[in-house]
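Just one protein chain is left out here, and the rest sit where they should.
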Amino acid sequence: MNLLDHGNPVFIAYAVSASILILKAVAMSWLTVLRMMQENGGFRAPEDLRKTPLNPRPRSTQLEPNERVERIRRIQHNDTENLPYFLVAGLLFVFTQPRLWVAQSLFYGYVATRLAHFGAYFTARSHDLRAALWTPGSLIVVYMSVMALIGAIGS
Amino acid sequence: MNLLDHGNPVFIAYAVSASILILKAVAMSWLTVLRMMQENGGFRAPEDLRKTPLNPRPRSTQLEPNERVERIRRIQHNDTENLPYFLVAGLLFVFTQPRLWVAQSLFYGYVATRLAHFGAYFTARSHDLRAALWTPGSLIVVYMSVMALIGAIGS
Partner (left out) sequence: MNLLDHGNPVFIAYAVSASILILKAVAMSWLTVLRMMQENGGFRAPEDLRKTPLNPRPRSTQLEPNERVERIRRIQHNDTENLPYFLVAGLLFVFTQPRLWVAQSLFYGYVATRLAHFGAYFTARSHDLRAALWTPGSLIVVYMSVMALIGAIGS
């Protein structure tokens, strides 16, 4: 049986959650661009101070960290530290042939907590809330990886 | 039908583009190493100031940011924010069974714009050119993710 197939509802759940997470992650890049334009700053490369159509009036302060831009960069950084591992652990988890409701709970639960984590970070809620929203997603990745490991060793 | 197979030309196109991108990404690590050796600086860990065969004459300035090294780190950082999402989105896109020329255009187009983006960043071209070369790749990942999402939901 081919488990990586649109005929396998567990794989469908993986593909849906993975697609949403990738779109979420890419949105962070665009949000960074948007905020750099709004703030006219928060740039990082020295050449970004050159006079160009997109930057008609350069000033040296444009390279200083801008908190509104940095916030999105921190969120994006959190994504790069987390999402790639979910994306691979989730795929490997499909091979353990979990029950559909278990897989859906883990995959969609991960997506839900990551979106909520974004909301909490974006609106500068307390560290405690952010931690509470990050933790379940991390535990889901741990659980899926352990199951994938056990499933692979045991087969 | 098994879509993840060397008999599927869409998967071949994915495997070719993914391999090239991974090699490109790994090359950034080696380029960082090369520039740290050339500059004899741009290090990051305090222990790197210890006297060793590779660093026979340590000096405290070796831990200061070095622009020639930092440039490669920024390029590498841009890779880590983008490539993992392409690599997974591209794989999921294979399951939507796109027309071969569409898949090849997207996969090879992504590779081409990322290589051009590297060239522009490496040679410190204007922000405008860099942005123009980053944008199509990001839109390709968005398109593939949306198609993967629609394809998964609709099956």
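The letters A and B name the chains in turn, as written, and every chain counts its residues from 1.
Note that in this section a contact is a pair of C-beta atoms (placed from the backbone, for glycine too) under 8 Å apart; a residue touches a chain by one contact, two chains touch by 3 or more.
Just so it is clear, the model here is predicted, and its values are computed rather than measured.
Note on the undisplayed chain: of the listed residues A:W30, A:Y85 or A:Y108, the one touching it is A:Y85. Within the complete assembly, residues 2-4, 67, 71, 74, 80-82, 84-85, 88-89, 92, 95, 121, 124-128, 130-131, 138, 141-142, 145-146, 148-149, 151-153, 155 of chain A touch the chain that is not shown. Where chain B meets the missing chain, the touching residues are 2, 4-7, 12, 15-16, 18-20, 22-23, 25-26, 29-30, 33, 43-48, 50, 52-55, 76, 80, 83-84, 87-88.
The rule we apply is simple: only the chains that are shown with their structure count from here on.
Taking each chain's centre as the mean of its C-alpha atoms, chain A lies 17 Å from chain B.
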